[in-house]
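Left out: one protein chain. Kept in place: all the others.
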Amino acid sequence: MIKEGDTVQLTDGKNRFFLKVKKGEIFGTHKGNISHDDIISAGFGGYVETHKGHRFAVVKPTLHDLILYGIKRKTQIIYPKDSGYITVKLGLTDGMKVLESGVGSGGLTIVMANAVKPTGKVYSFEREEKYIKNAYQNITLAGLEKYVEIQNKDLGDIDYKEFFDAGFIDVREPWHHIHTIKKALKKGAMVGFLLPTTNQVSLTLEKLKEHNFIDLQVVEILERHYKPVPDRLRPEDRMVAHTGYLVFGRKSWEDG
Amino acid sequence: MIKEGDTVQLTDGKNRFFLKVKKGEIFGTHKGNISHDDIISAGFGGYVETHKGHRFAVVKPTLHDLILYGIKRKTQIIYPKDSGYITVKLGLTDGMKVLESGVGSGGLTIVMANAVKPTGKVYSFEREEKYIKNAYQNITLAGLEKYVEIQNKDLGDIDYKEFFDAGFIDVREPWHHIHTIKKALKKGAMVGFLLPTTNQVSLTLEKLKEHNFIDLQVVEILERHYKPVPDRLRPEDRMVAHTGYLVFGRKSWEDG
Amino acid sequence: MIKEGDTVQLTDGKNRFFLKVKKGEIFGTHKGNISHDDIISAGFGGYVETHKGHRFAVVKPTLHDLILYGIKRKTQIIYPKDSGYITVKLGLTDGMKVLESGVGSGGLTIVMANAVKPTGKVYSFEREEKYIKNAYQNITLAGLEKYVEIQNKDLGDIDYKEFFDAGFIDVREPWHHIHTIKKALKKGAMVGFLLPTTNQVSLTLEKLKEHNFIDLQVVEILERHYKPVPDRLRPEDRMVAHTGYLVFGRKSWEDG
Partner (left out) sequence: MIKEGDTVQLTDGKNRFFLKVKKGEIFGTHKGNISHDDIISAGFGGYVETHKGHRFAVVKPTLHDLILYGIKRKTQIIYPKDSGYITVKLGLTDGMKVLESGVGSGGLTIVMANAVKPTGKVYSFEREEKYIKNAYQNITLAGLEKYVEIQNKDLGDIDYKEFFDAGFIDVREPWHHIHTIKKALKKGAMVGFLLPTTNQVSLTLEKLKEHNFIDLQVVEILERHYKPVPDRLRPEDRMVAHTGYLVFGRKSWEDG
C-alpha cells in the first residue's frame, strides 16, 4: 500500500514528521530512529516504533497537513483558507495551465498543482533564486513536481500570449505587470492577487479597470478556530486576523 | 473550441446564463433568443447577439460561477468559502473515493467531484428523493456527472468497509451515524461535517471522541467582500455572518 | 414614578414607541390610542391599554433602545458597538467638554452627552442646517438637550483654543481640519474619527502624524448576533459588515 517514493506522515498526536520513503533508509527523530522498511510494512493506518520504543501512526498526509506542518517556510505562505477559495474562484481543474508568480515557499503552488493534475500544469515565475530550491523540495514532498515548472524570472519578463487558463499573482507591485498578465491569459480567464495592504489593493484595482478586466472582486477570508471540547465549546482566544486581501478579475477581450 | 455538450456561460456584466450547447437549438432569454450554433462559432472569448441585438460574452464558467449563479438551489448550499477549505482540509485529489451525505443541491458535490476527477468518484447518499434530480442536473451542468454516483439512501443504511478515502457529512443529526461513517472510511481518512448550531457541534464532537477520531478541529470560515472602487475602498455594508461550523476529524485505527 | 416630560417606551414585544409624556394628551398607534395620563398612572413596569384593548408595557428606554429604535434617522447613525467604544476610548466622564462635528442624527451625541452629564457638555458643529432640527428632537427625546449645544457651522470655521477635553469627528474630509481640531483640544486630549473608506483612513493618519498626534490607533468594531434559542444556538445568517473605521489620536504639545 505504501510504495517507494510515497510521502508519509508520522504522528503521535503531538509531533508530525513528513518523509518520502526509500527502502533501506533510516529516519531520525528526537524520539528515536525509524526504519523506512518498517514504515512500508506498516502501511497507511499502521504503526511503527522507534528504536527507543516510541510509537507513531503512519498516515497519508492531506494537502492541509503538508502545507501547515510539512513544508519548510522561507517566506509567508498562502494558507488553506485562502488557497482553497482561490482554487474554486479560479475554477482550477484537471488540464488547466496556470500562471503563478512568485512561487514563495510553494504553499499555493501545491494546492493549485493538485487541482490541475494529472494533465494540467502550474508555471511558476520567481525572481528570487533563493526561494526556488526550497519551493521545489516542498512541491516534491507533496509528490506534485511533475505538475509544476518553476522559472527563475521576474513576472515582468515573461512573454506568453493567450496561453494560461488562469493565474495567481503574489508579488509586491503587481500593478506594474497587468499588461503582461493580460496578454498571457486566455480570453475570459480569471486572475487573482494576494495583497497585504489596502493601498496595494487600490493600485491594483485601478490598473485592472484600466485594462478592462471584468467581474472584479475584493474579498478577505477569515478563519476562526474553536476549542474542540463538547461541553465547553468556545472560540480560541486568538486568531490570525490578516493574511492578505484577495483581488480577482476576469480578462475581457475588449481593448484596454 | 466549444464542443457540443460543453457548458458555457453567457454574460453581459449583469445577467449570467449557463447552458450546455447542442447544435440546432435555441436558447431563450428575456433579452431575446440566441442560437446554440452561434455560440459554438463564437467560441470562448467571443460574443453572440440575441435576435433583438443584445450582446453577450461567451465565457467558460468557473466552479465559483457555477455554484453561485449556475445551479438551481432547492436547499441551502455549501459556499465556495467552505467548499474550497473542505477540499484542502480533506486533501482531495485525483483518484480518491469520497463519501458524501446528503447531496442537497450538489454545490459541494461539484467542488469535490472536480477535485477527484478524472480517476476518483464522489458517492453521495441522499435520503430525500426530491433533491436528487435537481442535484443531478446541477452536477451535469458542471460536466461532472461521470464522477458522481448518487444513491437514494439514508446515511444510516449504508454498509461500506474501509472503502472511502475521505468523507463529508451534511445531515441534521450526524452523531447517530459516527459508527457507520467510521466503518466506511479507510484508516487515517479525514471526515468533515457542516453543522449550523453550537449544540450540534457539541453532540458531534462528543461522539467523535467516543469513537477515537483524532486531529479534531472546529472552524468557521468568514468571507468579507469589499466594494472594488480604488479611491473609495471599503467593505460591503452587509455580509453573510454564518453558514455553519465545520468540524473535522481523522479516523484512528484504535478501537472505539 | 413617571413625571411629566419623562421619555417612556411602550412595547408589546414587536412594536416599540417612544414618547415624552404630557398630561391630558393622547398618543396614537396603529393598535389604537393611549392616554398619557394612563401611562403616568401605570408607571415604569406597568401596562397600558389602547382604546382597542391592545396592551403595551411601559418601559424606561435605555440608550440602546433610543438609538436603535427611538431616534429618527436622516443620516447614517453611529451604532452602539462604535459609540460605546468611543466613550471608553475618549475617556468621557462627568464634567468634560466634547467637540463633535457633525451632529448627523444625534446618535453619537446622545451617548456622549449621557457620558458627560450632569456637569459637562457636547458642542456639536453641523454645517447642514437640515439635520439640526431632527438631531435636536432626537436629543430632546433622550432628555439630554441641556447637555448639548448645536451650532450650524462648518468644522473649519470654528475657533477654539485648548478648550475641549475630547473630540469626535464624523465629516467626509477631516484631513483638511486637523490643524483646527488640534488647536481646539486641550494638551493630551483624545480625538476620534469615523471613516468609511481605507483611503480616508490613510489621508487622516498622514495629517495626524504631520501634526504630531500620538497614540494613533485604527480599529474596527464588529457586532455579531446570535439567535437566542438555547437548544439551537447559532449566529444570525447576516450581519452588518461595516459601518466605518475608527481612528484615534492624542494631541501632543510638541510643535506640528
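By written order: A, B and C. Residues from 1 in each chain.
Simple rule for what comes next: a contact is a pair of C-beta atoms (placed from the backbone, for glycine too) under 8 Å apart; a residue touches a chain by one contact, two chains touch by 3 or more.
These numbers were taken from a predicted model, which means no experiment stands behind them.
Contact with the chain not shown here comes from a single listed residue; of C:Lys20, C:His54, C:Lys81 or C:Lys153, that residue is C:Lys81. For chain C, the residues touching the absent chain in the complete assembly are 13, 44-46, 57-65, 67, 80-81, 83-94, 111, 114-115, 117-118, 186-188, 190, 198, 201-203, 205-206, 209, 214, 216-231, 233, 245, 247, 250, 252-253. Residue-level contact of chain A with the missing chain is found at 196-199, 224-225, 231-242. Think of the hidden chain as still there; on chain B it touches residues 198-199, 201-202.
What we mean here is this: only the chains that are shown with their structure count from here on.
For the pair chain A and chain B, the fraction of shared interface numbers is greater than half, so the two copies use mostly the same residues to meet.
Work out the mean CA point of chain A and of chain C, and you get 47 Å between them. A separation of 45 Å divides the Cα centre of chain B from that of chain C.
Chain geometry summary: the mean Cα position of chain A and that of chain B are 21 Å apart. For chain C, the set of residues that touch two or more other chains comprises 198-199.
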